[in-house]
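First, the structure itself, so that you have it in front of you.
Here the complex is missing a single protein chain, while all its other protein chains stay put.
We call the chains A and B, going by the order they appear; numbering starts again at 1 in every chain.
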Amino acid sequence: MSASIEKGINALKRQVDSTVAAFFSSCVHCGLCAEACLFYTETGDPKRTPINKTEPLRRIWKSEFTLMGRMGKMLGLTKKVDDKFLEEWQELVYDSCTLCGRCSMVCPVGNDIALMIRKTREGLAAAGQAPEGLIGATNRSVTIGSPMGVKWPALRAQIKHVEADTGLKIPVDVEDVEYMLLLSSMEIMNFPEFIEAVAKIFDKAGATWTISSEAFEATNSGIQIGVSDIAAELVQRVVDVADKLRVKTVISPECGHAYMAIRWDGPNLVGKAFNFKVRHILEVMDELSQQGRLKIASKESQKLTYHDPCQISRRGGVIDEPRRLIDMIADDFVEMPDAGKMNWCCGAGGGVSANERADEIRLKVFDRKKAQLEAVRPDAIISACSNCRIHLEDGLEEHNMDIPLLSLTETIAEHLAED
Amino acid sequence: MTEIELLSWARGPGLQIATIIFVAGVVIRILEILLLGRKANLAEAKGAEMSSGLRTMVTRTVPDRTTFKRSSVTIVSGYIFHIGLFVVCFFSAPHILFLKDIIGFGWPSLPTPVVDAFAVVTIIALLATLVNRLTNKVMRYLTDFEDLLTWFVTFLPVVTGYIAFHRIGFTGPSLLAIHILSVELLLIVFPFTKLMHAFTLFIARWYNGAISGYRGVAS
Partner (left out) sequence: MKKDLSLKDVKLKNGDSKPETLGEILRSQKVSRRSFMKFCATTASMMALPPAMIPVIANALENARRPSVIWLSFQECTGCTESLTRAHSPTLESLIFESISLDYHHTLQAASGAAAEAAREAAMEENFGNYLLVVDGSIPLDNPGYSTIAGISNLDMLIESAKGAAAIIAVGTCATYGGIPHANPNPTGAVSVKDIIKDKPIINVPGCPPIPVVITGVLAHYLTFGSIPELDHIGRPKAFYGQSIHDRCYRRPFYDKGQFAETFDDEGAKKGWCLFKLGCRGPTTYNACATTKWNNGTSFPIESGHPCLGCSEPDFWDGGGFYKALSMPTDDISKTAVYAAAGAAAAGAAIGALNRGKKNTSNKIHIKTTIDDLRK
């Protein structure tokens, strides 16, 4: 119970660096970022303009790290950052943003606004202004090991089911293997078929792999709530285990922010480069395919389209790999408008789906994805993030749209050659 | 003070003061940004930072289709006045002479009626941006005093330059003096406002491209 405005302000100060300074110096209030953000386009509320969400960080940068800001502070001309202000901004920073990064792609002066919103969360969280839902999820992540409270026994039970269904052995806590697979609680609880799919693929590819009983959780609540210290603690668990087992590559599963957390933020959070590689399951499958270790025997005949999960595609760099994989298993594939690095967010990532208060707006912004789907009219949607999957299913159901969501990994596994 | 005295002051001490504030201000602000530094990236790179950064510095000039459709007025009016300003500032004969005196070399100028036409277009575009800023929902929400001030100090030199050239109103020395003074006002206001984006956008774009490029995304 020790969050305070002083801690919040200090946290914001720690987040200011040359990128933040360059970005705020360049913003010309053109408003283009709003037109790229589905939380603005689907609600029409200008306070949801992305750059506006960063106002707490901007005030600290201006008053603490610029000559004229410091002088203004001495003259009492600065805009304050107090509890009331941060409380007002909570809804903008957490409920109205998934850190999807589309704003960062369109800003004409080159601002990475999503990065700045992520940094802004550090201030709000330390000041006690993070949403209840996220605080709960983070508590569970740290104390239990999973934001949804999933413990090893639950996973082990799922593993047993998979072994029974496939006849394959799922290696647990095995040392010196090629791959260590992480899993998101969402997958464990809702999509255990994913584990089955991975098992089959690795079996056919002849890859050695394992799951760790000590640190299997891929979801990083620390990233979502915006507390680097907690995010680092969660990453360290994976690092410790990966080092202990001496794995070559840690695999991030079908979860968006998990990939960002371990692949791109991870080493920077713990302050050390990893001794192992980190790859998304899509990258792994793509690599296996290049090596000729992934053979496909059949294809989907239905009309497919692909929803790019933001943290994997635009913010993660895994854009071409899924398309090469889809190419292998699709006869009729059509891209939705703005597909690729400019695809629209589903609306649920970055902690929004863990925040009950944001349920209504989350459903509202689904309209954007709906418009994209209506332009394409697919028979099914492929994606590679379970959070996107759950939310898109919610949205489609709300609008009585009967379009199934398919996991790319699962679909690949379905069409593996029996050799 | 006589008109010629005012003109001589504008061309002499006035310009000195404006130059000092402008140059010192810009240098300080840029150093303020760069010297904050950023932590090295310890993750395994998927792409090259430097080349990605340089690439985005250029490509970010071109908006993507969807964004353009949603913000066409902002983008078009913005580009027109920037291009117009560029032509008028750097391709009118008196301006080239001004720069030649400072940097030591000049370049061919455009015929005065052509520059004239660009000036008119720029003025119209600037007025359009102001109207847009005051009517567009998002821009109206974002707009503060600084936005209006910077618009004004940008608009003033173009208009006073046009008036000085066409001799509408006061006498020659006054008009020229007013024009030069308006430019000095712009120079003085510049480092304290978002007008710095003229320099810092290259830094911001580079960072954007570098950060994304590190992850293998061309932004």
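Everything that follows uses one rule, which is that contacts are C-beta pairs under 8 Å (C-beta built on N, C-alpha and C of every residue); 3 or more make two chains touch, one makes a residue touch a chain.
All of these numbers come straight from a predicted model, not from anything done at the bench.
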With the full complex in mind, choose from A:45, A:64 or A:335 the residue touching the hidden chain.
-> A:64
Kindly state which of the options B:28, B:54 or B:159 is in contact with the chain not pictured.
-> B:28
For subunit A, enumerate the residues touching the unshown chain of the complex.
-> 1-4, 7, 10-11, 13-14, 16, 64-65, 67, 125-128, 130, 135, 138-139, 142-143, 225, 227, 229-230
Just the residue numbers, please: which parts of subunit B touch the chain that's not shown?
-> 2-5, 7-8, 11-13, 15-16, 19-20, 22-28, 30-32, 34-37, 93-95, 97-98, 100-104, 109-115, 167, 171-173, 176
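Note that only the chains that are shown with their structure count from here on.
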How many angstrom lie between the CA centroids of subunit A and subunit B, rounded to a whole number?
-> 38
Contacting residues of subunit A [partner subunit B, same complex] = 16-23, 25-32, 34-36, 40-41, 44, 46-47, 49, 51-52, 65-68, 104-112, 115, 263-268, 271-274, 277-278, 314-319, 337-338, 341-342
Within the complex, subunit A is touched by subunit B residues 28-29, 32-39, 41-44, 46-47, 56-57, 60-61, 63-64, 66-67, 70-71, 74-75, 78, 133, 136-144, 147, 192, 194, 196-197, 200-201, 203-209, 211-212, 214-219
